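Partial complex: the chains shown occupy the same locations as in the complete assembly.
The chains carry the letters A and B, assigned in the order they are written, with residues numbered from 1 in each.
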Amino acid sequence: METNLFLQNVLTPPVLFFFLGIIAVIVRSDLEIPAPLPKLFSLYLLLAIGFKGGIELEKSGLGGKVFPTVSAAIIMSLVIPLICYVILRLKLDVFNSAAIAAAYGSISAVTFITAESFLESQNIPFDGFMVAALALMESPAIIVGLLLVKLGAPKNRPNAKVMKWKAILHESMLNGSVYLLLGSLLIGFLTAAHNPVGVDKMQPFTGKLFYGAECFFLLDMGIVAAQRLPGLKKAGSFLIAFAVLIPLLNAGVGIFVAKALMLSRGNALLFAVLCASASYLAVPAAMRMTVPEAKASYYISTTLGLTFPFNIIFGIPIYMGLVNKIIPSIT
Amino acid sequence: MKRLDLVFSERELDAIIKALEIAEVPGYTVMKHATGRGPQTIVSEDMEFTGLGANAHVIVFCEEEVLEKIKTNVSPTLNYYGGVAYVSEAIEL
């Protein structure tokens, strides 16, 4: 059954293109997608999922499971960094531990998208309000990460490096990708409410084109992730184990929370994926600014070089299998 | 005249430009999308799309007097976030 799910996940265009990117690096092909083209696709995907999520949110309304689910997601993004921090402190200093912990509390939009595509190919429904959960899990994790530094950092941290709360909040709430996602969500909501024609006219761009653009972007992400692998080797076996086991742990916790919230199977998978995935957009930007003592290569190579491909290739079908076992009744 | 070359992360560009303006430089040139390695970090092209950003290379042609002021203003940022600054001789064509 689960090998079946695994194959069904792997034999979809997005995942196949992801492999194509990874293999390109392994066989040292000179295939490259030069900057700023990845940025174009990254901006497009954020705009499109935000817009589509906003439309769905308007349709479903803000009642029902929306509020509990989003609240639970935010709580997960506050709790996960704490758990991760405790584990990471076994081997790493305060700065690196806090930075990596924050990354794992936050989310990866591309992993979320790939999980959505997986659900669609399985004909399992899910709700648009999960995008709101996605958008609201970025900032809290950053703030927890920085609180951990504030509490754990040695007292003789140079003065210059004292954190300014205003800058931190700014960085966590107004990071370009968070801002675009939330803004597009709001625009989708307003458009659905006031301008249904606009929804139809956006559809070819934000809807139809999406799957192909996702494939193109995953091709690039495959290249990028595979290029992070050497950095991963330097990070050592503790971090390598962390980057594979923690997503499993977080997804497991997420699925039980989803069961408690009585989410549908589709939403439960997305919830698990949000818990399991780690940020390589907003969090690195915030950490670099406020915790320069943390090694960027640590939090980038774990999140992007290992957790991201692990989730895309193995995680999604594994979590789906777990969801099927744990929440079969709500189908 | 002196020529000053600064290389640092794009994300500090605004702060460095502000520091240069306060030092009253006569002008400056910015080239973004630079990559590289320093004693502390490696910056590769794909950093640009993650939140980390690539490097910026800034060139300033100015009189020797201005250099001191620039140094005072940009050092905190370069020390905190990394980056290098080197001075050469230059004369107007």
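The rule we apply is simple: a residue touches a chain if its C-beta (ideal position, glycine included) is under 8 Å from a C-beta of that chain, and two chains touch if they have at least 3 such contacts.
On a predicted model such as this, the values are computed, not experimentally measured, just so you know.
*Asks:* One instance of each chain type is visible; tell me the copy number of every label in the full structure file.
*Replies:* Only one copy per chain type is drawn, but the file holds A x3, B x3.
One rule holds for everything that comes next: only the chains that are shown with their structure count from here on.
*Asks:* Could you please state the distance in Å, as a whole number, between where the Cα atoms of chain A are centred and where those of chain B are centred?
*Replies:* Going by mean C-alpha positions, chain A sits 33 Å from chain B.
*Asks:* Please name which positions on chain A make contact with chain B in the complex.
*Replies:* Against chain B, chain A makes touches at 34-36, 38-39, 42, 160-161, 175-177, 223-224, 227, 280-286, 288-289, 292, 296-297, 300, 304.
*Asks:* Under the touch definition given earlier, write down the residues of chain B that touch chain A in their complex.
*Replies:* Against chain A, chain B makes touches at 9, 11, 33, 41-42, 44-46, 48-54, 76, 79-82.
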